[in-house]
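Note that this complex is displayed minus one protein chain, with the remaining chains in position.
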Amino acid sequence: MTKPRLGIFSLTGCAGDQLQILNMEDELLNLVARFHIVDFQEGSSHKESGPIDIAFVEGSVSTETDLRHLKEIRERSSVLIAFGNCATDGCVQAMRNGETTLAQRLKDVYGVEPDYYDALESKPIREYVKVDFSIPGCPVEKDEVVKAITSLLHGDSPLGYSYPVCVECKLHEYPCVIVEDNKPCLGPVVRAGCEARCPGLGLDCIGCRGPVEDGSNFAAELQMLLDKGYTEEFIMNRLRIFSGELPEDFLGGAK
Amino acid sequence: MSNKSTLKPVKARITDIRKMTEIENLVTIKFQNPEYAENFNYTPGQFVKLGVMGVGEAPISLCTAQSDNSELEFCIRNAGRVTNAIHSQKVGDVIWVRGPYGNGFPMDEFYGKDLLLVAGGLGIAPIRGVLQYATQNREKYGEIIVLYGIRSYDLMLFKDDVLHYFREGDAEGVKLYLSYEDQEDLVLNGLVSERDDRITNGLVTKLFAIMDEPADNTVAILGGPPIMYKFTVMELEKMGFTPEQVYMTLERRMKCGVGQCGQCIVGTGKSIKYVCKDGPVFTLWDAMNTKGMI
Amino acid sequence: MTKTIKIEELTRVEGHGGIEVTLDGDKVKDVKFNVFEGPRFFESLIKTVHYEKIPDITRRICAICTASHSLASIGAIENAFKVKPTPQTNTLRDLLIHGETIESHALHVYMLALPDFLGFPDAFSMASEHLDAVKMALNLKKAGNQIHNTLSGREVHGMNERVGGFSKVPSQQELLDIRTSMEEVMPVAELAVKLLADVVPPKHNVSENLLLALDSGERFGYMGDHILTSAGERVHETEYEKLTNEQVIKHSYAKFSNYKGKTFMVGALPRLHLNGDKLEGKAYELYKQHKELIDRNNTISNNFCQAIELVHDVERCIMDVDELLSNGLDDEDLVEFDVYESRGINAIEAPRGILYHDYSFDDQGRITKANIITPTAQNAANIEKDVRVIAGNLSGSSDETIKHAIEVMARAYDPCISCSVHLTRLK
Partner (left out) sequence: MLINILEKENLVEFFEAMQSYGEVVAPVRATDNAHRFQPVKGIDELDLDYTRTMIPPKKYFIQPKETLFTFNKEKEKYLEPPSIDKSMVLLGVHACDINAMNLLARVFMEELPDKYYLERRKNSVIVGVSCTPDEKCFCKSTGTDYAQEGFELFLHDIGDKYLVRVGSLKGHNIVKDHSELFAAPEKGDLDAFKEAEKTRLSSFTIEIEMSGLQDHLDMSYDDPLWAEYAEKCLGCGSCNLVCPRCRCYDVQDYINLDMNTGERVRMWYSCMLKDHGLVAGGHNFRPTSMERLRNRINCKGSLREEMPNCVGCGRCTVFCPADIDFVEILQKVRGDIK
């Protein structure tokens, strides 16, 4: 059997999701052996052109170059996977989208005229190309990556997490930081899969896995936190860290 | 030892795969252990959990009748992960089975009665089991009328059976009527040799107008999507069927199939039901008393 | 006759950058370190955000030195609000940053740099001939990650280190497990020194380097509040702007650092050059034994310095664990403090060199202004300088030779382009 051709690509981001692959110290060599790797920028100098069976794309589209690169990858790939929060939901660099403009941000940081750059407003890749699956997370969870890969190798579509962090939090019997300490936990609206890492350490979830698809009641989360005495600015800053690039009606309530 | 007791599946092997439509295959399986096959007692309307290790299990209706258990047939639509995995199996591959589960159609309560079978889409699968059972025990039942609604010829399941009853149904006392939604020439498709008044264009409910008036002691047996039930029930009520004379089989999400996992719950306070264990076959009376059932 | 040699994209580095050299005969006409990593504007994003979640955002500047960013960020916040962390917290932080350096250096030395010297495109193909070494390297990296996992909550972008301490203090058993792992991987760290001691650094990139590193105090380490320069100065972290002197330069990239008009280098080589005599134990012995390999004017020796640091890191983690356990672990809460309008600056040695975070807050503890300067942003101009030197020295050679030499040199900096928040390509 010929090995599937795998490409691991990155656009703008911290390269943490590729790093998570390198961090699978125990499985790495096994995993790499299952594929014919055509591209893995952070891990290898070896690069090939030609079709790709499975493409993992990390990072968000933040420059014209990113966009060209992304479209090229889509052309070549049968299955394209948004890999990590940047690719899936835009991550921190999208947290001010719709709030401040790109020009303003450029001016803030560089103090120069904006037309200088080929920068674009940071967006998740689904804004530009068809995404077959998403593996969310900032960074992705190694366990989920392995599960997705084995599913794909087995010919099945990967399983996602359709439920929020609270479920895992409860399964671990972590004390609820909202109930116990009134902390502004985003667990109820954020996609599970991290085994509730933050509440497990006594911290409020900041939402690094992005919202539960079609299942997040942001309006209720906002209201709950307002009732607990947080200001709207505070809550919105919190909600936006990883969910800046959300549909317009993101406070419109759950379905 | 029907092994109903746990979530432990038993091994069976695929002996035949026949493509029925673009997305549906008829899969025949044989238990590895003959003893298991011998004790595998079921009535039409019951279901099993079919599984592929590494992917999971799906509830699938038994669409055959009891006479011979050495081989079982399943009509499987490729609808998602598990069913896709079943579709990618080959003859000779292993398939894991649990069951049979649920309450089937009470075929012995129907003795001496006429049967009106109404099927839509994939709902034909359990209905086909009822039909097989009734024809195998032909003397126990009165007249058998089958109404089958499909979208188009391409999507028709059990084409051989349909053809058979069109040609020879009269001799066996089985009247089959067919409705199809899309305008299509069934003559050209070779199903019938000339225009046939047992076939109409439209939804399955249209067939009530052209079929023979059913006798008073008829039981109606329904298999199809919830929306079909709504409209069929309206017709049946018009014809004077009482709520206890109408039987239907329901689909819900099921993980265990034995009333543990809670995923197939329906109803309100008084009448919470688990479709897998209390059903999947219910009467219209059950449905009338259980909000959200249809 | 002019020609352009172009490295489209540097591989086995974090982030995206390429290098372009234009030669006119044997004269170097132009050098461009092209960064096509998109800008992320962290300083702008965090405006109005409450201090408590700043580290969680800024640590996402970089994956590999995520804890360095969070600790630099936490330090700046603590400096702003005059928070004094407990001694236990300080030791835990020391352990964390040493763990991070193990993970980062193991990755760089074994997986990214070594293939260059052994002639492989990557560690995976290197594994076909040196399986044991690769497996050992992975174990070393894993041991570093174990510290991340235990102290920070996961290997990338953890969350447990907070302003005022640690949200959850690790258990005694967890620390003992770290100690065991460190003892197990000690030989791997030593092997790195041995392997790299055999590599003869090419002469073509020798040129004068100005080196900057934090003054680590009495012991070698990655924290401190003064910056030392190889020119003999000592500057307080709050005056960092004098050193980094970031400028938006209108040629091919923005915001280059220079100190008094000169490019400079940060990282393992500067640290060993300026603080090496403070090393302890085996690391000190190896340092003394191989001192001649640490050539301040050959950036390639940065790789070797990282190897020495690996030995130091492993030893130091054991010492930190012992210190924590002998003092008795205290399940202490975060230090409490008040917020007021204020500014805080903090410098820390990330694996790749000095990292600065500088924040101003309003009286509610919300950010009004921020500045973050990463090691690679500081090194960029020096990398460009080295490219000039190499291209000049090798101008007669084939394009391939020049390209390879440049790549090997650039990789020796272990550049982390994704975290060079201030580097962005101009049109």
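For clarity, chains are labelled A, B and C in written order, and residue numbers in each chain start from 1.
Just so it is clear, contacts are C-beta pairs under 8 Å (C-beta built on N, C-alpha and C of every residue); 3 or more make two chains touch, one makes a residue touch a chain.
Remember, predicted model here, so these are calculated numbers, not experimental data.
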{"item": "Where the missing chain makes contact, among the chains that are shown", "value": "A, B"}
{"item": "Contacting the left-out chain in the complete assembly, out of A:Asp39, A:Asp66, A:Asp118 or A:Glu221", "value": "A:Glu221"}
{"item": "Contact with the hidden chain (one of B:Lys30, B:Lys140, B:Arg198 or B:Lys255)", "value": "B:Lys255"}
{"item": "Full-complex contact with the absent chain, from A:Ile37, A:Ala94, A:Ile125 or A:Ile178", "value": "A:Ile178"}
{"item": "Interface with the unshown chain - residue positions in subunit B", "value": "4-9, 11, 53-58, 77, 79-80, 83, 94, 251-253, 255-256, 258-263, 265-272, 291-292"}
{"item": "Those residues of subunit A which, in the complete complex, touch the missing chain", "value": "27, 30-31, 34, 146-147, 149-151, 153-154, 159, 162-164, 166-167, 170-173, 175-176, 178-180, 185, 187-189, 212, 214-217, 219-221, 223-224, 227, 253-255"}
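Assume only the chains that are shown with their structure count from here on.
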{"item": "Chains linked by the largest number of contacting C-beta pairs", "value": "A-C"}
{"item": "Computed distance of Cα centres, subunit B from subunit A, in Å", "value": "43"}
{"item": "Subunit C residues counted as touching two or more neighbouring chains", "value": "none"}
{"item": "Where subunit A touches two or more other chains, by residue", "value": "none"}
{"item": "Residue numbers on subunit C that touch subunit A, as the complex places them", "value": "9, 11-16, 36-45, 47-50, 53, 56-57, 60-64, 66, 107, 111, 115, 121-125, 127, 134-135, 138-139, 141-142, 145, 153-157, 159-160, 162, 167-168, 248, 254-255, 418-419, 421-422, 424-427"}
{"item": "Residues of subunit A defined as touching subunit B within the complex", "value": "154-157, 159"}
{"item": "For the subunit B and subunit A complex, residues of the former touching the latter", "value": "54-55, 81, 84-85, 88"}
